[in-house]
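Left out: one protein chain. Kept in place: all the others.
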Amino acid sequence: MATDQLTPSKVPTAPRQSLGTRVRRFHVDERYLPVLGTVIVLIAMLAIGGSLYENFLSGRVMANVLINNSFLVVIAVGMTFVILTGGIDLSVGAVVALSGCVAAWMFSHGFGAAVAIPLVILVGTVIGLVVGVMVHVFEIQPFIATLAAMFLARGLCYIVAPESIPITDPTIVALARTRWGTEDGLVITPSGVIALAVVAIAFVTLHYTRFGRTVYAIGGGEQSAKLMGLPVARTKVLVYVISGTCAGLGGLLFAIFSRSGYALTGVGMELDAIAAVVIGGTLLTGGSGFVLGSVLGVLVLGLIQTIITFQGTLSSWWTKIFIGALLLIFVVLQRLLVIRRR
Amino acid sequence: SSGGDSGDGETAGSGDGGDGGAISVGFSQVGAESGWRAANTKSIQDALTEEAGFDLSFSDAQQKQENQIQAIRSYIAQGVDYIAFSPVVESGWDSVLEEAKQADIPVILTDRAVDSEDTSLYVTFIGSDFVEEGKRIGDWVSENLGTEPINVVELQGTTGSAPAIDRKTGFEDAIEGNDNISVIASETGNFTRAEGKTVMEGFLQAYPDIDVVYAHNDDMGLGAIEAIEAAGKVPGQDIKVVTIDGVKDGMTALAEGKISYIVECNPLLGPDLAEIIKTLEDGGTVEPRIVTKDEAFDQEGAKAVLADRQY
Amino acid sequence: MTETAEPTPIVAMTGISITFPGVKALDGVDLRLFPGEVHALMGENGAGKSTLIKALTGVYTIDSGSIVVDGEERTFAGPAQAQAAGISTVYQEVNLCDNLSVAENIMLGHEVRRAGVVDWRRTRSAARDHLRTMNLDIDPKSSLSSHSLAVQQLVAISRAMVVDARVLILDEPTSSLDADEVARLFDVVRALRDRGVAILFVSHFLDQVYEISDRMTVLRNGTLVGEYRTAELDRVELVQKMIGRALAVLEELEEAPKRSVAERVDTQPYVQAIGLGRKGTIEPFDLDVYAGEVVGLAGLLGSGRTELARLLYGADHADSGEIRVEGVPTKMRTPRTALARGIVYSSESRKTEGIVGDLTVRENIVLGLQADRGWLRRISRRKSDEVVNRYIEALGIRPANPEAIAGNLSGGNQQKVLLARWLATAPKLLLLDEPTRGIDVGAKAEIQKLVADLAQQGMAVVFISAELEEVLRLSHRIAVLRDRRKVAEITNSDDVTTDDVVHLIASGGQS
């Protein structure tokens, strides 16, 4: 770099050691606090669940939390990219349904897995691209662009598969059946592995590539990012493409999970994904958060479901109230932890 | 209907069934989207009580298949004796049912069927035949109203859901031969009163000469009645309303003549379920498909049963 | 620098015009930049300097005119393309991402990569090197938002150095820097110039302009006044060209507003801070401010002046000590409490803490007044007209349109709007943090005069400025801060010089 070779002509008056450095009593970086809060409350939840219910902490139950939510993990990862730029993606639930329906339709029309699987994921990519263009080129607010995409994808679902279609393709069946792991139920499925791989890729992308850092920069201030000469346009379109692709992949995982395609799957799934991301400590205003936090967020939601099932005595309405209450306790605790540490 | 009295008998006999402790049953309900569903839940919770020798784990899936699969997996992990559930969707249950089968837990389906080719995955299905329900409405309309040219509007259930699809199909099958009947419009009312009313208001605007409203459930029918009355017409006279379900509000309207005909879809599956589980527990076998006997009511019939209608 | 044979300009802008809804911001302006020169862009607030810069780097699309870079006609679609063409820019307001670390802000888009992935260790050490050139010894890993505006500005400058630029544009880089930082920056600028980089420099400090620039282009009201060699244009002429008014104004300027002799009428201070402090921000300090008195805060960048003012205003919570207002102990819970007691604070970061961008000038000016009255009692149109027009005129806010969107105003004019907001509330104690940042020469004198007058009329003022002369000129007393601690307090008199204060700061009050 050019300026390195510059020799100062004037010796600085006094090096200011303390300049700008903050006195820190805690060594935890502030940015990690929300995630840390999530971890602590999650552990507390596990402990309470374990003490209340038999079998709760068994390997099988814990493995199930991941297996049952692998599609949500993938979707939440995609959502994290979007939210980090300060956007939001409401279309993911409908895209999951659409790619599931397309998968079911293709399999029932004799396409093989090698053709169907990439195409199914591509469905999500294309919708993501459409959204990205709407958001970036036409400057439509993400909420609205993705809401329109949600209607669109849902509408296409009814056209592709008006009724639920079972999937009998051997590859999918095999993927659904395969379990790796120990006898006592601590197992992992191919879907789980895919989800974890997606998380790993996302992590590296966000933290170790220029694209990833641009995502954060846009969330910190789009105008600034633009003035800093960062490729804002490309990045913004790309995050929606990523989210769409993740939703497409999520749809595939859901199709494997349920071995069917159905137009009404994933109603409200976008909210689950958003909730997971936010619970994981990501700010909806963008610029701050971690993909691993989102995974924790999914686990929290999964655990809440598990607790409900283990409780077993809740009526339908108490179930709703209970979920709401757990969510409340969770976010308030997490928030208090964060404030405390600050 | 079918299960009522036999269920009672079972309850009485359960006192001595307690040798191995209570029978643990995991039940995953679709949700609580309607009065019908609430009655269904209550019936099951009332039948599988501790006194009757059951240990019921109930969970509500909030209309999400993923929650239901998750709940069933959880029941398997908990090691319950029986699993019962009302599937949200027909397809997509093979994997989790296979897991249940591996764990040697018998599965009973209630209310809605699954389209699994491998019928060994579940022991039996109890519930209604939605196509048949639509067909019975269609037959009645065809016989009683279709004697002269009539215009029918249809209020569909939630787009894509099995009851909506089946009830539509059944109705269409039944009226196929009757040229007098023309379905001039068919729109979804999402099984709710409010949307039933909204859609009916639109129909009334768009089509001046509607003779019959076919609603896929009572709630939409009741909503339609509100719309008809608001438009200054008399339901039951100017426009006839036929529905499926037979919940209390619907039966009341039927008794008052606002609704003309209702095909019942019996939500009280609890006693049947209890009986089946007891039979299986005692080593017996059950039919793979038990269709509940659904009645149909006209105004007279409604008046007769209304007094002791509980849901 | 002497111009012998006219070399070819690296940037030549001709006939640039830009119109915003209702404003013709630029009208046929020319600008030439030659390699190896420092070129000053001069003009009053709102003259169009920043707009011209943004036109060059593609932030704004030009209505007409041509831009030739390196002999080739170019229109950049955005700063990214301009950067690729070797034009590196530090825009007027600090435009960094305060959610990221210092290192990232410097290196964003230029991270050191190995096999496609960012090598953070080397990226950080590169960032540290760049910070060092600016004599900035801060942790590259620390979050940008934890640093004061001045530090952020230095970081922004460091960032501009990362690219191996042929043109470096600095839009008011020195507005919140103190003398040392400025000297340091100029060293770097000179070194770059000597290596043939063309530098475009904007500042309202004439001293600085005369110290560093070779040539200058003067704008007035969006039009070009002319291009001059710095050596051939003296200050009086320059100012005349900038403001287009007669010399009389200038003489008035030279005759700096003098602090009046403090004659304390009150026996008790209007506001008294006793052992007020906040852990990690500022050590407990005592400070008295009497009505009719200007208390200046002197200190280097990061010395805690801003923090002191924020505590007095209740913008941050003190965790020790107390504040007495007219002798009554008062808990400053929120700015509202302070406001209700006639204490107001004009923040140094006008972009993030001052101006409400999408509101109009009028709404921004009456905001403080309105907040004080509560939402129910809306300020009548008549009252607001009166207030707004008064301050638009008094401070020379341009465009003089109360319905202009405040965020679209030029930086200096935004600062004036912010000042107007606080003056409009007729406060008892005015906490001014860098109130003249980015304000042009004429307006600066006006504002200084205003402050002196207000004090004379009995207002208490706490005055913070990076410009020590200004502090000395206005203050009756000066509190000296260092390392987030108040180290000395002196009574100002004509004998006190800037050197005395600098010495006090350097010695930490041990003189």
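By letter and in written order, the chains are A, B and C; residue numbering begins at 1 in each of them.
The criterion applied here is as follows: a residue touches a chain if its C-beta (ideal position, glycine included) is under 8 Å from a C-beta of that chain, and two chains touch if they have at least 3 such contacts.
Throughout what follows, contacts and distances are computed from a predicted model.
A chain of this complex does not appear here, and its UniProt-recorded name among "6-acetamido-3-oxohexanoate:acetyl-CoA CoA transferase beta subunit", "Sugar ABC transporter permease", "Pyruvate dehydrogenase E1 component subunit alpha" or "Segregation and condensation protein A" is "Sugar ABC transporter permease".
Listed by label, the shown chains that the missing chain touches in the whole complex are A, B, C.
Although one chain is not drawn, the whole complex shows that of A:57, A:115, A:144 or A:197 it is A:144 that touches it. Of the listed positions A:115, A:159 or A:186, the one in contact with the omitted chain in the full complex is A:159. Shown as candidates are A:76, A:279 or A:337; the residue that touches the absent chain is A:279. Within the complete assembly, residues 90, 134, 137-141, 143-145, 147-152, 154-159, 162, 271, 274-275, 278-279, 283-285, 315-325, 327-328, 331-332, 335-336, 339 of chain A touch the chain that is not shown.
Seen across the whole complex, the unshown chain contacts chain B at 31-35, 38, 41-42, 156, 159, 185-188, 190-195, 197-199, 201-203, 205-208, 219, 222-223, 226, 230-232, 249, 311. The omitted chain makes contact with chain C at the following residues, 14-15, 17, 27-30, 63-64, 224, 313, 315, 334-336, 338-339, 344-345, 347, 352-359, 363, 367-368, 370-379, 381, 403, 421.
We take it that only the chains that are shown with their structure count from here on.
Interchain contacts link the chains end to end along an open line, per the touch definition above. Averaging Cα coordinates per chain places chain A and chain C 41 Å apart.
Interface residues of chain B, counted against chain A in their complex, comprise 26, 29, 31-32, 38, 41, 45, 56-60, 62-67, 69-71, 73-75, 77-79, 89-95, 98, 115-117, 158-162, 165.
Residues 1-4, 6-10, 12-25, 30-31, 204, 207-210, 213-214, 216-217, 219-221, 223-231, 287-288 of chain A are the ones that touch chain C when the two sit in their complex. Partner chain A is touched in their complex by these residues of chain C: 59, 78-80, 82-84, 89, 91, 95-100, 104, 108-109, 111, 113, 116-118, 120, 126, 129-130, 133, 135-139, 142-143, 146-148, 151, 159, 161-162, 164, 180, 183-184, 187-188, 190-192, 195, 279-280, 300-302, 483-484, 506.
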